[in-house]
Every structure is written in C-alpha cells, then in structure tokens.
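Taken from a larger complex, these chains appear in their original positions, while the remainder are omitted.
All chains are identified by letter, namely A and B, in their written order; residue positions are counted from 1 within each chain.
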Amino acid sequence: MIIILKKDPEQKQLENLKAWLASQQLSIHESRGDSHTILGLVGDTSAVDIDLLRALDIVEDVKRVQEPYKNANRKFHEEDTIIPVGDTQIGGDIFTMIAGPCSIESEEQICQVAMAVKRSGATMLRGGAFKPRTSPYAFQGLRGEGLQMLLAAHRLTGLPVVTEIMDLSQLDLFRDVDVIQVGARNMQNFELLKELGRSGKPILLKRGLASTLQELLMSAEYVMAGGNQNVVLCERGIRTFETAARNTLDLSAVPLLKKMSHLPIVIDPSHATGIASVVKPMALAAAACGADGLMIEVHNDPSHALSDGAQSLTPEAFTDVMAAVQAVLPLACRYRNGKVV
Amino acid sequence: MIIILKKDPEQKQLENLKAWLASQQLSIHESRGDSHTILGLVGDTSAVDIDLLRALDIVEDVKRVQEPYKNANRKFHEEDTIIPVGDTQIGGDIFTMIAGPCSIESEEQICQVAMAVKRSGATMLRGGAFKPRTSPYAFQGLRGEGLQMLLAAHRLTGLPVVTEIMDLSQLDLFRDVDVIQVGARNMQNFELLKELGRSGKPILLKRGLASTLQELLMSAEYVMAGGNQNVVLCERGIRTFETAARNTLDLSAVPLLKKMSHLPIVIDPSHATGIASVVKPMALAAAACGADGLMIEVHNDPSHALSDGAQSLTPEAFTDVMAAVQAVLPLACRYRNGKVV
C-alpha cells in the first residue's frame, strides 16, 4: 500500500500516522519528492481500511499495491483449484455443463428435464426451488418441496444438483444438495457467506450485477476465510446502459479471473442475456475463451409455450448447443495455473 | 400492458396466447396495423411475467403501461405517507435529520455523538452495530453488544434510533430499535424484506448500487405487501463509471420518486460520496430539491483522526451543515401529494 501525502504535511499528524501504521505491524518506506512525500507500507495490508486513510488531512491519496484477497489469490496459490462434485468435478480438465429449468415446477417436469439434459451430455442438473423475484406478486418457487423434487431427479439420473439458497435459515434444507448457489443479488450478503464458509459444500458464487471482479473475489474470500475453499465463480452478466439484452455478459472476466485467482469459472449465458437465441453464440464464445463450464437454462415443454421463460432452450436446442460446445472445446483457449497453454 | 405481435403471427399460437391471457383475468383489445398487430391488455398485470411473454415466437415486444407496484404507487394512494417515529415523524412538514457515527465503537462514543448531534438539531440517531464490510478481515461491528450501546444513547437523549439489520435471524435483537435500516446490498434480499413486512417497524430502505427507482419501489412493495406500510426510501449514490467520488449521488431521484410514490425520501450524502468535504454542498442540494430528510455521518473524536472515516463530519462541521440546511429549507422546493407547491 502506498500513501501519497499532501505537500508539507503537518509534522505532528505525520508522526501520529506513522505510529498508527507501526501499531498495525506495517513497516514504512518513506520517499520525499519535490511535490509529494510517499509512504510505502510493507506487511499485511488486507485489513487496512483505505477510506479511513484517505480521510486524513495530510493524505492526498492511497493506492493499493497488494490485492485485499488472500485465499482466493492466484499469487498465494498458484495451482488451479479443482472441486470434486459427486462423480465429476468443476475445474481442471473437465468442462462442466450445468443445465436445467429456471424453476422447478413439478417432480415430473424436473425429472424429464434431468433425463433429457443427461442424454445430451450435461454433467450437472440445475433447478430453482427458492426464486428471487423482483415482484412480490410473482411466483416465488416451490421452496422446500421443490428441493425434494430436485433430489428425486438426482436419485433418478445420478446428476449432481445445483440450486440457489436465498437465506441462511434455509441451510438445513440444503443438506443433500451437491452445490449451493449464491445468487447475484446475494453476492454481498455477508452473513450468508460467512455461514457457507462454515459448511463444507461447494459454493457457486454468482457475480453481482454491479460488482467488480475484485468484489467477487472478496466475496469468495468471505467463504474461504471461514474454511471452505470450494468456491466456483460465475459470471452472469453485469448491468450497463445497454438495454438490447437483459444484461451485458462480460466474457473478459474469464481471462482476467484466471490471472487473479485459482478458482474455477463458469459462465451463465441464459441469465446474462435473457434471450434464448443468443445463448448458443455466447456459450460457444465462453467455451472458446477458456471458461471451465457453462450453466444453461433448459425447459422441457416446448409445446406449452407459455411456461417457457425467454431465456430457456428446449432440450433439442440444448443438445445442439452441447454438440457445438464440445466441438469447439479441443480448440479453445486453455489455461493451466493461470497461464494460457 | 401492450403486446406487439410479429407480422403474420401463426394463428394457433395467437389463439393459445389469447386463451392464456383470458385465464389470467385480463381482457384484450386487438388492433391490427399494416406491419404489426397490437394486443392491449386491461386488468391487473402486476403478476404477469414480461420476459415470459417476450419469449413467445409470435411476440415482437411487450411494453408495460401500468407500473408493477401497487401499494407504493402514487396513483393508487395520492396522499403523502407520514411515518410517526417516537415524538417525531418522517415525511410531511418535518425535515428529518438523522445523524451519528458509521460504526458504534463504545457506549461512551455513541452517547457523546448522540448528545452532540441532538444539540445541533438532529431529530434521530444513527449508528452501525452490524457492519457490511467488503473484506472479511475488516471490523464487522459490535453486533448485539453495539445495539445495546445504541439503545443506551437513545435512553440518554430521547432520540429515536436507526440501525442496519443484515440478516433476518437478527430481527429479535431489533425489538427496541425505532427504525430498521435495510442496506443497499440487501435491497433485493427478498426473504428479509418479506419478514420485515410482517413487522410493524418503520423500515429505511436504501437503494441498491445498481438498482433503478422502479426496482427500489418493487422492494418497498415486498415490505408493504406483507402489511407494513411504513417504508422510507433512501437514495445513497449509484454505481457509475465515474471514480472521482465513491458513488454518484442521484438527486433527481427526489422529484422522480415524489411523482412515482407517496413514500418519504431521505438522502445520504455521506455514503454516496465518501468525501467529508462534499457532504455540505450535497446536503444543501438535497434539501433544496425537496427531500424529506438527510442521513449524515458524524464522528465524535476529531483529534483521534485515525478512527474517523473519510465521509464523517466532526460535530462542529455537522452543526454548520445543520444551520445551513435549516436556512435553505424555507426556500426549498416542496411537494404535497406529488405536486410541487
């Protein structure tokens, strides 16, 4: 961390500042220029509040040199994290394909979709039981009952299941779930993240709509600081001024996160764009730039069009996407331990 | 709600759509143009999923005519909402001035600040016990113990207290708190909002960093749909590309929300900008454009500079801001029932 002091800092305040920094176990390198004096801090600055330092009268600016995340940081953990899930894994040489409906509607529905996506090559099943909906008047999911239906589909097909938790009070119900998803709106629900840090379950952590990659890694850090190293990062579109699609899918997150962190990265083109016809090109792009997996919405009942969300594929369309992705994968950009190979 | 159909829609699908709309208790006005057929829907469309309709093959686009919020909507509730809090109120002819430290650090600290801000004219006391911090390594607040200190300051000064809840499991601890704050990061924590809807407490709902005004009102709607009409809206800066301040304070939210909703609006210039020297001009601007109140960070210990957040005022600086705001108020833009008076 570098502290840039204002010109001619008041001496008493400067001594106070240095004494306080020393009390934080930080050593100080001072260098005086014509117009600025600079303090370089050496030591663990991850707990130092940068805004607090900026507030001081004698301080012009503060710049971080070290990232504030440690467990999630590639620099301190060079090797790629691979997370075992059931018979499969997330990260490493396996490309993860998570598919399933937005909402679980019935045991029959989720089982049918599960069998269909398994046939097409999906490695995991997704399905929402607790649904975060903008409107209180919209369908809120089948909740605990929906989880039971999802587990039935798991027993039927053997596919590991991923589903979203909305509040830490629901955690007991997720005992048999393979991967717990934290939604974009909960990415900074820190009480929930801390609790998940105490669980051993793999966590699929979705990037918030207005969260930077560094903030995503800080949220991963909350889980990891609690002892749970099994975090999967998921890019699902960010909020920008563009309204042609629901959100803007930020695929440069893949190479950037590969450099910043050792955690695996999954892309959700369905939620990012909200448009079924855009899912295939974006899935191919995500595979090509080196993502570790995809999460795609698939719905089983194409004839009953009205229950079909705008972003859902039919099982047939999903089969087509799967085949196209698998064809591209051998030619895709691949990383090992943060380097393109 | 208006559904714009593609040219020459498939007849069978159009009939299916109309039958489904009718089953939702909506009546349909059809008008055929040269290039488009338009279906106008009459009835309560607040539960209709607009993305679902957009997904249909025969649909080109869907536009909402009616807002999806009802309880929070000025159109259905013309009169301004006034929320009684202790001996004072939020909304109506009283300008609310909420002041206090970012974090509660000790009973002595919170009591000193409480006395100081009361002397300067604050009508309510704020102070954080549960602190949402980006880093798991940063101070997380004194939690339950902090709440007790805040209540001690309330007993000492009589000032009603506002403090943030971070998870619904903490709700029991908030029994004696006057106003429960929902932070920006929790604005779409729907499980929490539902639970607060069952409580009778006034809720100060902060706008999310990337939330539209309509989404803010939809979150208010979650609380109100549960039966709790006492919601205060709070603008605290939105995330944009500009980095000169922490966030961009969106003051046009004041006149826009006055038109959209009957709920009172409070502005937090401290968190919005993160810069103490910008708090006074932004507080004056907020008062001038007709906000119902302000929420300002004040810290008691200017000599011990290092415990002072970048956005906190000293009690002396707060006294100066209070006086300036009170001078501007009689000349400010005022609204009654959504109209400038």
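In the analysis below, a residue touches a chain if its C-beta (ideal position, glycine included) is under 8 Å from a C-beta of that chain, and two chains touch if they have at least 3 such contacts.
Since the model is a prediction, treat every value here as computed from it, not as a measurement.
Visitor: Total copies in the full assembly, please; the file places 2 of them.
Guide: Full complex, one repeated sequence, 4 copies overall.
Throughout what follows, only the chains that are shown with their structure count from here on.
Visitor: In the complex formed with chain A, which residues of chain B make contact?
Guide: Contacts found on chain B: 13, 16-17, 20, 46-47, 49, 51-52, 54-57, 68, 132-140, 166-169, 185-186, 188-192, 194, 208-210, 215, 218, 221-222, 225-226, 239, 246, 274, 276, 305-312.
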